[in-house]
Structure formats: C-alpha cells, structure tokens
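Here the complex is missing one protein chain, while the rest keep their positions.
Chain lettering (A and B) follows the sequence in which the chains are written, and residue indices restart at 1 in each chain.
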Amino acid sequence: MSTDSDRSISTLPDGLWTQPQPTVPDLGAAEPVQRVRMPAAMVYDYSPGRARTRYLRGLEHKKILGERCPSTGEVYVAPTGVAPVSGLLTTEQVEVGPKATITSFCVVHIGFGVNAPPTPFVSALFLPDGAAVSLYGTVGEIDYDKVRIGMRVEPVWVDDDELTTSSENIRYWRPIDEPDVPAEQLKGHM
Amino acid sequence: MNDAQGGAELLHAPLVIEYGFMRTTGPVIGAFLTGLREQRVLGIRGADGRVVCPPAEYDPTTGAPLSDMVEVGAEGTVTSWSWVAEPREDEPLSTPHALALIRLDGADTSMLHVIDVPGPDSVRTGARVRIRWAEEPEGLITDIACFELLEA
Partner (left out) sequence: MAPARDVAVVATAQTDHRRALPELSEVEMIQPVIRQVLDAVGGIGEIDFTCSGSSDYLAGQAFSFVMTLDAVGAYPPIVESHVEMDGAWALYEAWLKIQAGHADTALVYSYSKASPGDLPKVMSRGLDPYYYGPLWPDSVAMAGLQARAMLDAGTITAEEMAQIAHRNRTAATANPHAQVSGSPSVDELLAAPMFSDPLRRHDLPPISDGGVAVVLAAGDRARAWSDRPAWIRGIDHRIDSHNFGARDLTTAPSIALAAQKAGLAGAAVDIAELHAPFSHQEKIVRTELGLGDGVEVNPSGGALAANPMLAAGLIRIAEVADRISAGTAGRGVAHATGGQLLQQNLVCVLEGE
C-alpha cells in the first residue's frame, strides 16, 4: 500500500487509512451525489425532576430558590437536587437574592442564535446573596464597558402577567446603587 | 425555608431535538445514491467475490477495501421480514407494512427496506419483490419508495 506523504496523520501503519476509489458502471451524465441532507427531529416529553421543578415554581412567583447541602451548608442555585461537592441530596429550600454580585462577565460582540440580544452585550455570572454558586444571564441598563466584577445588581423581571415557570422570567440584571463587593470576598464563588 | 421534599406538581414540557446533518457520502455510497437517482442499483464486489448491496467501502467480513462496483437487479427475494402494525411518522410508508431484508438479484447480501403489502399474511420469506421508485428522486435510500410483491 502506498503512503500518502501529504496526509496529516503520518503515524498510521500502511493500509490503515485508504480512500476507496471504486470503478463504477456508467450511470450516464448524472451529477454524482457527494453530500446528502439527513435531517432528524425527535420529540421528547422532558421533565426537570423534583428540584428543578421547585426552582421553576419559585421563579413563577419571582422567588429565586436555592437548595442547601446537608453536609457543607452551601446553597446551590439553580438547584439540581444534588449538592455537587458532597454528592448528597439537598433537602432544604432557601430563598436567595434577588440582589446579586457579578462574579464574571464577557462582552459579546458576535451574537448567535435567534434569541441573542443586539451586540455588543454583556453576559455574566450573578451570585445571588446567600448562594454559593452563580446564575447565568445578561446585564442591562449600563454601557458594556462599565461592567465590572464585584458590581451589585438585581434582576429585572418580565411583567407579572407574563410570568411562567421559566428562567426567561428574568429579562436581564441591572446595576443597583450599592458599593462593589471586594474580589477577595468572592473567592470560592467564581 | 421549606421542606424541599414538599410536592409541587411536577413540570414537564415538550423538547424537540433537531439534527440538521449534511453528510458526505464518499465515492462508494455516493455512486450508490447517484444510481438510485437514476433508478439503477449498484452493489460492490467483496473480497470473496460476493456482491455486497447496498455497497460498503470495506468488506463486511475481512475489512479489505473494495472497489469493483457492479449493477444488480431491481427485483429480489425477501430473506427476512417483520410486521409494522402502527407505523411512526418519518417511516417510508404511513400504512401498516413489512420491514424486510431483501436480497436483490445479483447481490449476495440483503438490503433493509419496507414492503407495501396489505397484511402479514401477504408476505413470506422467499417472496419475490420489486422496487417501487419514488416519484421525485433526490439521491437517498428513500428514492426506493418501498418494495412491492411481484405477484399478488
């Protein structure tokens, strides 16, 4: 078997990587098929489980509900029902926030997806007061180049008649008039 | 603070996962699908001389690269079948039908496809079938709309 010196994977033994070049009966002047579109869609009936159901029910009432680890006492939000450090089931619901602190952010200049806001926008992680971990969202009502780690924010909710059991209930987070949280206080939460 | 085990009514919602894949065929599958678009069926000669249809790039038994593509017939023999009483969306036939393995004349392996027959009593292993071509071929295995019995 000949060795193709151009191939990018040069460590393969001879014969392992060959492109078959078949002899084909004459099919007329047909344009050969080289690519095929193979769409596949499947419908699931998704259920979020107990803990996420509790969390989403809370959002319907503009409450951010974390869950406490029975071992470490840390409060996780959005909860999954299991405390990720101890591996134990969380058993106690705790309301956190709504005020929060920005623990990290990213200025987005190229948006993608149908729901992306106009660019540039700021996506960020928000540590709700009382929680051990941050929620994801976007920052509004401030120029993108003014956003900083430690900034205090609050959620901006959709109108009451639009509230559902969805994380989309929080349209975005906006700055509030409180002093920044020093970075050292955010250690372990970033 | 609440007891986290307290039961709120469980949420659930439809979730649609859609994969819009565009796949490269490579020369062997590409030639086969090109053939179907022209209402011709190609197989490929295996290392032992057997004709593999639909064609594989590599021998299904030995793994040897294959290259000799040959034309096979549009009629064949049912080698196994089962009955689909309640077809799902996306299947080639919306009416109850047989799923079948069919060895086309000139081939030594079987193709998976469906047979349009009224009921399980109408089909048997060994039955002779022929291709019913799709009205608008696009270079896909579904250019074979289904198979039908040669004689009722």
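Criterion: a residue touches a chain if its C-beta (ideal position, glycine included) is under 8 Å from a C-beta of that chain, and two chains touch if they have at least 3 such contacts.
Everything numeric in this text was worked out from a predicted model, so none of it was measured.
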Notebook entry, point to check: Which is it among A:Met38, A:Cys106 or A:Ile176 that touches the chain not included here?
Noted result: A:Met38
Margin query: What does the interface between subunit A and the hidden chain look like in terms of residue numbers?
Written below: 36, 38, 40, 42-52, 80-89
Next item on the list: Would you write out the residues of subunit B that touch the absent chain, in ascending order?
Entry: 10, 12, 15, 17, 21, 23, 25, 29, 33, 52, 54, 56, 60-61, 79-85, 88, 90-92, 99-101, 103, 109-114, 120, 125, 140-142
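Here, only the chains that are shown with their structure count from here on.
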Item checked: Cα-centroid distance, subunit A relative to subunit B, in whole angstrom -> 38
Margin query: If we count contacts the way the header does, which residues on subunit B are in touch with subunit A in the complex?
Written below: 1-6, 8-28, 30-31, 33-35, 37-38, 40, 42, 44, 55, 57-58, 65-71, 139-140
Margin query: Considering only the defined contacts, which subunit A positions touch subunit B in the complex?
Written below: 18-25, 27-28, 30-48, 50-54, 56-57, 67, 90-95, 165
